[in-house]
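Take a look at the structure below.
One chain of protein is taken out of this complex; the other chains stay put.
Right, chain A next:
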Amino acid sequence: MDTVSIQIPSARAASTQGRRLLRTRLPVALALLPTALVVLVVYIGCMVWTVRLSFTSSTLLPKLDWVGLTQYSRLFMNDRFVTSAENIVIFGVLFIAGCLILGFLLAVFIDQNVRAEGAFRTVFLYPYAMSFVVTGVAWQWFLNPGLGLQKVVRDLGFPNFTFDWIVSQDMAIYTIVIAGLWHGSGLTMAILLAGLRGVDEDLWKAAKVDGVPTWRVYTSIVLPLLRPMIVTATVLLATSVVKLYDLVVAMTMGGPGIATEVPAKFVMDHLFERNNIALGTAAATIMLICVVSILAPWVYARYVRPQGRHA
């Protein structure tokens, strides 16, 4: 067929080529069309809409007036938002660092040829399969000062033992961190363990011959080799930090007072309960700016620059 089409007049060749192009390209375009629409309408359209709404005075219903940065200055004067922002920084730093440290230790200890390795792995990772709501409800009950952990220790003969963080203005956010660690460190362990298993055996032999102590091998040789896994784990953990909402709602409902408010909850409350769309969208825009400024360079370097393969 191809050899024939070369000899026929050029105008007809162009038209058959066009038809063939249509036949092969059309299904591809149609297959990608829904995704393209979603990207255009949801991922871009809704984002622009939200940003636009943050410059309006919308309350219960959206308006399209223009009040400049009024909502943003209101936002930063708002105690609830400032507390939310502080909390997400506290949670983010402690949760990511805690998961990485605990996950790394668990992975290293599991990697010591222990018995029942599979059982340990299963136990460390199972919380990750559960929802944040389940996690929050379980920890709320466990940390209940009247009937939970505090009472158990007091009954053991320490009547002055106090662990009432969950009802304390200053400490409640740390109970969310503890529940978060319980939920997420198994994931870090699984990712880092896969990395440890990929370390070359010869490296260990060489280190042993040279008489390097095991802990030095881990800190100076293995840890740098695990860099890609640590980056992966950090990115996964960071995305769950930004999404932090269900855990807080289930565990403390933002309380006591506003002690455990977080930005995602601030936005949800203002959009759907407090009827302050403009303030809610302004907070959402601030979240967006923070995330994009942290992640854009990483996504660019990792996914966009090394172009997808073509047929």
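Following the convention adopted for this analysis, contacts are C-beta pairs under 8 Å (C-beta built on N, C-alpha and C of every residue); 3 or more make two chains touch, one makes a residue touch a chain; residues count from 1.
Following the convention adopted for this analysis, contacts and distances are computed from a predicted model.
S.K.: Which choice in "ATP-binding cassette domain-containing protein", "AIM24 family protein", "PTS system, cellobiose-specific IIB component" or "Carbohydrate ABC transporter permease" gives the name that UniProt lists for the one chain left out?
M.R.: Not shown, but named in UniProt as "Carbohydrate ABC transporter permease".
S.K.: Would you indicate which residue among A:A85, A:I166, A:V222 or A:V267 is in contact with the undisplayed chain?
M.R.: Final answer for the missing-chain contact: A:V267.
S.K.: Among A:T83, A:T175, A:T260 or A:T281, which residue is in contact with the omitted chain in the full complex?
M.R.: For the chain that is not drawn, the touching residue is A:T281.
S.K.: Which chain A residues would touch the chain omitted from the figure, given the whole complex?
M.R.: On the chain A side, contact with the omitted chain comes from 23-25, 27-29, 31-32, 34-36, 38-39, 41-47, 49-50, 53, 62, 102, 105-106, 109-110, 112-114, 120, 122-135, 137-142, 147-149, 151-152, 155, 182, 186-187, 190-191, 194, 228-229, 232, 235-236, 239, 242-243, 245-246, 249-250, 253, 263-264, 267-268, 271-272, 277, 280-281, 283-285, 287-288, 291-292, 295-296, 299, 302-304, 307-311.
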